[in-house]
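In what follows, a single structure is set out as structure tokens and then discussed.
One protein chain is absent from this view; the other protein chains keep their places.
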Amino acid sequence: MSEHTLHFKPTEGFRTRSKAVVDNPVLRQSFRGAMDFLMSKRAAQFPDDEELQSLRSLGEAIRQYNLAKLPDLLLQLESQLTANGIQVHWAETPDEANTIILGICQRHSAKLMVKGKSMVSEEIELNHAAEAAGIGALESDMGEYIVQLAGEKPSHIIMPAIHKTKEEIARLFADKVDGVDYTDNVDALIQIGRNVLREKFQEAAIGLSGVNFAVAETGTLCLVENEGNGRMCTTVPPIHIAITGIEKIVEKLEHVPPLLSLLTRSATGQNISTYFNMISSPRKPGEKDGPEEVHLVLLDNGRSQAYADEQLRKTLQCIRCGACMNHCPVYTRIGGHAYGTTYPGPIGKIVSPHMLGLEATASMATASSLCGACGEVCPVKIPIPELLMRLREEAFSEPHAKPAMRGQGAGYSPLISAIWRAWATVYRSPALYRLVSWLGSRFGGLLPSRQGAWTSVRVPLRPAPKRLRDMLKERG
Amino acid sequence: MSARDRILAKLRQNAPSTANALPDVATWFATHRPVESMTDKAKRFHHVIELAHAEVHAVNADTWTGKLHEVLKARGIEKLLVAEGTPHGDAALDDLPPRGIDCSVYEMAIEAWQSELFDDTPASLTAARAAIAETGTLILWPDALEPRLMSLVPPVHVVLLDASNIHNTFYEAMTAEGWSSGLPTNALLISGPSKTADIQQTLAYGAHGPKELIVLMLGAPEGAAQ
Partner (left out) sequence: MNPAPSLPARPSDVYFFATCVVDQFFPGAGMDAITLLEKLGLRVHFPEEQTCCGQPAYTSGFPDQARKVAAHQLTLFPNDWPVVVPSGSCAGMMKHHYPTLFAADPVRKAQADRLSARLYELTDFLVNVLGWQPEDQGEACTVALHTSCSARREMGVHLTGRKLLGDLGQVNIAQQDHESECCGFGGTFSVKQPEISGAMVEDKVKALQATGAERVISADCGCLMNILGHAAWKDAQEGRAQPSLPGEHIASFLLRRIGGAQ
């Protein structure tokens, strides 16, 4: 495994990484093609705009209703799960979550953990921690398996290997999987993965999964997937550990169908996923399969910080469908790795600062033209552009005593702030504005022909020789 | 303070003071999803699950084991895992061995025969508890007689569905059946064979679970399954 870092500094090198992708026509075309594919799949699922908008409103209302009751619902979930025989653990930080998970592994002398797709496990860098503790952690989602085999990280939260061509995957399998010859036949490649992983499901002592929805009233963990590896991980090994962020909770089972419909249709353009797996207890007496122990790890990792602020709380409405990145013109240009965070794209920009602090993520919020495509498709109506502007404010304002976020003011620059103050002084004063704009119209021709980043791909800006107000005066 | 108490304290300190109104899920479904006749639900179910690459056959109580035999023979499958003690499992145990299909049963806990299940069980038969027309979905509640892995490990999964148990929507299924008052160890929605598009968005079936999903629809109204 290469390039594992426990502490992301996505701000560092973001522009360099972006440029590398932007300058690579093959990668750029591959992201464009993949995003076009996902966008058209989603569009086909929502032919009726009224249905879509009313379902989005319902999804938003469900998420906000449940977030408003979050502390109560967490307790209800805990007591219901406990009554069902599922053991509940709480972790404030990634380190705590890893300690809990590896502690369970060690109690069972586990050598191997098979993993279903879980972005939270990526968030806590579980594979890295497991490796350090001498426990194998094997990804079993095909995309994740490919990415792990390549020593990389997922570049998309739903389609982890979206940056790779089938030829690259064919070469990877031929190089890294024992006894495999090169084939770029997709069915054959999937069959290779299936055969390898079916052995591992049987061998592993621990199955790890994420959670899409945790239902408080019934004490149920819901998982959405197409491949069946999630069911393997949660059924075959003797121990199942699920990990989730504390926000993924709904009070009522009836909240699940609208969210599930929004999730699968928005994510991959499917009316439903192949499997929807609802787990409410470990193996009961008399039952012949299923894990003997089921654990749930509830992770905070900055979510309670977002929760504390009415506006930022909306970040937690997310159901992780990835539609925002599929529709994002920035993600389409640079792909997932350039962001340098577990969660890329628009959702990554608004959620990562709570996990990593603004010190590490201050410039991420600037990587948006605020075009609004993300907010337009978000199935639970998170106002992503509005949140990006808020994060810009938090990052660039002068550090103060009662910050709403860790790292508030991390991007503060006295000079930039002074420039904006000066700008406001001019533009709030008609007289100063008239003077400055007049100077511009008179002497705009003297502006340099190289105007920083603007002229890297554009001709310089030149004010017109006469302003509109001058033309109106002349006309009389 | 434990992590639990610290997290809860932080959330409580900043939780909104007023509760939101309970979202009206029922009205949304009532106004946005049709309530269809049994025939139309069966048709819709059939159409949608076929789009997801499943195969559907209309059968009746007298003929279904014959159809089961036919679909297995067509694939050269000579061994079927069935759930002994269930009416459909016992019917298969009675009817198939005389026609040359060896029926195995899930009589021991998985630990005792895991490699046989994974390596030497080409097909399985389970029942579906119900189904969902809107999404072409089978609902399974695995239990001691018909365990969870029966619908996952064998490459061919045959499901017997009574067409009178098809609901319009997932929401209708869970409310009509009172799921909120208690769920089994594992409740499953299955909407096709296992699949993935993780390699260059190319769809491939049989990623980790069954490569084929075959539905035998019992009592399908005339015209619902062609």
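First chain written, first letter: the chains are A and B, and each begins at residue 1.
One rule holds for everything that comes next: a residue touches a chain if its C-beta (ideal position, glycine included) is under 8 Å from a C-beta of that chain, and two chains touch if they have at least 3 such contacts.
Note that this is a predicted model, so its numbers are computed, not measured.
**Q** Tell me the shown chains the invisible chain touches, ordered by label.
**A** Computed over the complete complex, the missing chain touches A.
**Q** Could you tell me which of A:Val26, A:Ala401, A:Leu415 or A:Val457 touches the chain that is not displayed?
**A** A:Val457
**Q** Among A:Glu167, A:Glu292 or A:Glu393, which one touches the chain that has been omitted from the display?
**A** Spelled out, the listed residue whose C-beta touches the missing chain is A:Glu393.
**Q** List every residue of chain A that touches the chain not included in the displayed model.
**A** Answer for chain A: residues 15, 18-19, 22, 28, 329-330, 333-334, 363, 365-373, 375-376, 389, 391-397, 417, 420-421, 423-424, 426-430, 433, 437, 440-441, 452-459, 461-464, 466-472, 475 touch the chain left out.
Just so we're on the same page, only the chains that are shown with their structure count from here on.
**Q** Take the average of all CA coordinates in chain A, do the same for chain B, and state the distance between these two points in whole angstrom.
**A** Using C-alpha averages as centres, the distance is 30 Å.
**Q** Using the touch rule from the top, collect the residues of chain B that touch chain A in their complex.
**A** Spelled out, the residues of chain B in touch with chain A are 2-4, 6-8, 10-16, 18-26, 28-29, 31-32, 48, 52, 106, 108-110, 114-115, 118, 134-137, 143-144, 147-149, 152, 169-171, 174-175, 179-180, 182-202, 204, 206-210.
**Q** Would you tell me which residues of chain A are touching chain B in their complex?
**A** Residues in contact with chain B: 34, 37-38, 51, 54-55, 58, 61-62, 64-65, 68-71, 74-75, 90-92, 96, 140-143, 146, 159-162, 164-166, 169, 186-187, 189-191, 193-194, 197-198, 201-202, 217-218, 220, 226-229, 231-232, 235-236, 246, 252-258, 260-261, 268, 271-284, 286-290, 298, 300, 304, 307-310.
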